[in-house]
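Okay, here's the structure, questions in a sec.
One protein chain is absent from this view; the other protein chains keep their places.
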Amino acid sequence: MKKSVKKPVLAVGPFHPLQEEMEFFQLTVDGEIVTDIDVRISYNHRGIEKISESLQFDQVPFLVSRICGICSASHPLAYVNAVEEIAGVTPPDRALYVRVIINELERIHSHLLWVGLAGHFIGYDTVFMWAWKYREPVLDLLEEITGNRNNYGNVKVGGCREDIPNELKPKILKELDEIEKKTELLTKAVLDDPVLHARLKGVGILSKEAAVKYAVTGPTARGSGIAIDVRADDPYAAYDALDWNVISQPEGDVFAKAVVRLLETFESIKMVREALNKLPDGPITVEVKEIPPGEAVGHAEAPRGETFHYVRSDGGNRPVRHKVRAPSYVNVPSFKASCIGQHIADVTITLAAVDPCYSCTERLAVVDSRNNLVHDYNALLKLSRERTAQLRKELGVPKLKMEDLQIG
Amino acid sequence: MSWKIWALKKSPWVFHVNTGACNNCDIEIVNCLTPKFDIERFGMKLVGSPRHADALLVTGVVTRQAAPRLQEVYRQTAKPCVVFAIGACGCDKGIFTTGYHVVGPVDKIIREIDPNAIIAYVPGCPPKPEAIISGVVKALGVL
Partner (left out) sequence: MNQEELNNKIAQIKDRLIEIEQPFDNRIYLTCEAQNSYDVSKFLFEDIGCRFVIATGIDSDNCFEVLYHYSYDQTGCVVTIKAIIRDRENPAIESIAPFLPGAEWIEREIHDIFGIEFKNHPDMRRLILSDDWPEGVYPMRKDLS
């Protein structure tokens, strides 16, 4: 914690009140406006790249899917994309479609998770309960296909470990219809609500220029008008065979990022439907006997942005070097550009808008310290929710429309 | 002391601590709050401060940076309390056993400052919310 300050410092950490992981943010404030921000990370560093060098190539996917729980399909996919490039191997078509289905199902439940958390942060617990309830069917589907709600373990060098049985298709399609209906309700509630407009529009703006300098990716970039998406720019799996759109918004604020995530969820639902209908017959894996010497990069579009893996082989059965870059590693530092000038009540939702996958990077925690006073978790959450309540009062809107609906 | 154990068993307030985890266990813990699992019907509640907690739900391998913070949280938690080591990482570092920055697991770090700490284990990667709830209820039943 900074001691020699003329202006009070807001220390945020090490247990983020609104997120579950440990991080340590320091905010310098002038009154209630943030003038600078710094982060101490390290709490989540597990030394994964070194562990990778001690594992065999086909053991690494199990390690990297546990880098982060909700990018757990994207990391192994980026890794095998790299290794398959070194080995000169192309998985069978059916495997490429299965990879799309698993990854898009993950994107759906990840985006719904984010919407729920964002709702919670600003005081809409109905949104939180709603979003988290309706991501459950997606987790159940993933469990039925792969055996686990998270950490699917489905990707291997050369293809997939588990197939999607054709008998399961009608059930998945039926569940998707239901999820789509609920997501439509949620989206309408968010996009139409005047209080959410007032609370989130113009908040935490990341300009296009800053987005480029901080090299951000995913919805953080697409919410600032940079329409990049690995699935379209450097297609992998079966993405180039499907009909879908890259979603982007120009405003760069928290609202824009929320819109991008919500609309992307619909694109994902579309993609899963199309991939299921087009799922070709045939094997789901090719045998890969050895990995020759060489190097390659592999990337995949995780819910948070580009996961990027670099792999080097010397012809042995372990990677000589395996570099992992999670999307949050470049997205999180952009807080420097988007938080400065913000009111402290808006800092937490601005941080959350980047959807930091804490495990991917490290974690952030916020503890309010003003004039040497330490506010606890509840106080900072309260600040954010009070802001929302104040706006509701000013706009004369008693509650969110969906609060009338049963969660049941 | 025994009335506290009784109160704890009746409606445990839990504080969640992440010491270097992939987030899966943490999300499954928060899932316990949601309508499908709904721990609040057991009187179980996730609280925002260790001072209000009867039990700690600890996820993660305990990284070198997180270890002192975990011990500090344990000190701040009113006793008696139960420490739940959640997930393969919490129980025994999971797949990260050889990590150079990993000093855990959870029980080793807690016992450094309290050899008599009450520790319960909920394995899984991640354990499903049903497993977490069942583990917590079972452990409190044994007490």
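Letters A and B mark the chains as written, and numbering starts fresh at 1 in each.
In the analysis below, a residue touches a chain if its C-beta (ideal position, glycine included) is under 8 Å from a C-beta of that chain, and two chains touch if they have at least 3 such contacts.
Bear in mind that the values here come from a model prediction, so they are computed numbers and not experimental data.
The hidden chain makes contact, of the residues A:Tyr152, A:Phe255 or A:Tyr329, with A:Tyr329. For the options A:Glu143, A:Glu162, A:Glu175 or A:Asp234, the residue in contact with the chain missing from this view is A:Asp234.
Of the listed positions A:Arg312, A:His343 or A:Lys382, the one in contact with the omitted chain in the full complex is A:Arg312.
Taking the complete complex into account, residues 63-65, 100-101 of chain B touch the chain not shown.
Against the chain not displayed here, chain A makes contact via residues 41-42, 45, 47, 49-50, 85, 212-217, 228, 230, 233-235, 295-297, 299, 306, 308, 310, 312, 321, 323, 325, 329-330, 333, 336, 362.
By our rule, only the chains that are shown with their structure count from here on.
Against chain B, the residues of chain A that register as touching in their complex are 14-15, 17, 20-22, 42-48, 50-51, 54, 62-63, 66-70, 72, 113, 129, 132-133, 136, 148-151, 357-359, 363, 376-378, 381, 407-408. Contacts from chain B toward chain A in the complex involve residues 16-31, 34-36, 48-49, 60-61, 63-66, 69, 73, 94-96, 98-102, 125-126, 128.
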